[in-house]
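The block underneath contains the structure these notes are about, expressed in structure tokens.
Complex shown without one protein chain; remaining protein chains in place.
Let's turn to chain A:
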Amino acid sequence: MSGFLSSSIARKVAMSLSALFLIIFLVIHLAVNLTSLFSEDVFNEMSHFMGTNPLIQFAMQPVLIFGVVFHFVMGFILELRNKKARNVKYAKFNGAASASWMSRNMVVSGAVILAFIVLHFIDFWIPEINTKYILGDMSGVLPGEEGYRYFEELQHKFVNPLRVGAYVVAFILLGLHLAHGFQSAFQSIGFNNKYTKCVKNLGTIYSIVIPLGFIIIALCHHFNH
């Protein structure tokens, strides 16, 4: 890495900016998914709009993928560099005495989230790309059927209890990742003032509400299929 990103603080800031971007993305993702609990039609309409709008597909989607890839790659690079900064380990290291489990194990929760994203891409993203851009079917309707296919596909994915279990575990780890990550992102960009307590509380609420929302959606579709 050269230039601006060769500095430790610049890398920290880059990590936090990509994190803040992903934090906003999760809110949008959850908001769209929540509609599936209340109205099949609304969910279908929103999914079709998101899946076919050129601005979202060809401008925002690549930015999102870059943000995700950057956050993971930079996270793992920093972890490796940080491990190298202590070449001889302590015989006894009581990390729990001074820092939370979440803050000390961001790479563990991050690795679980990465595994989840791979599963999530296989489940939803790759079939979508295949249908729309390889097979060229932009209609959002299955052959011989009426109405959009999205809600049906969503429910179908949550039939298998193993997949639902994997999703729930991943969301719990996401919650733990966010429990430290949310306020850490603000600290990294230099935001530490009289509002920091408020940011920390907001981070706690966010790290519970967002993963819980996704868990509820997965469980609802599993039991209501």
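Rule of thumb we're sticking to: contacts are C-beta pairs under 8 Å (C-beta built on N, C-alpha and C of every residue); 3 or more make two chains touch, one makes a residue touch a chain; residues count from 1.
Here is the rule we use: contacts and distances are computed from a predicted model.
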* Per UniProt, what's the omitted chain called: "Succinate dehydrogenase / fumarate reductase iron-sulfur subunit", "Peptide/nickel transport system substrate-binding protein", "ABC transporter permease" or "Nitrile hydratase beta subunit"? -> "Succinate dehydrogenase / fumarate reductase iron-sulfur subunit"
* Of A:Ala91, A:Val118 or A:Ile134, which residue touches the hidden chain? -> A:Ala91
* Asked: Of the residues A:Gln61, A:Ser103 or A:Thr204, which one touches the chain left out of the display?
  -> A:Ser103
* To do: Write down which of A:Leu37, A:Met50, A:Leu78 or A:Cys220 is the residue touching the left-out chain.
  => A:Leu78
* Asked: Which parts of chain A are in contact with the chain that was left out?
  -> 4, 6-13, 78, 81-82, 84-95, 97-100, 103-104, 106, 180, 183-184, 187-193
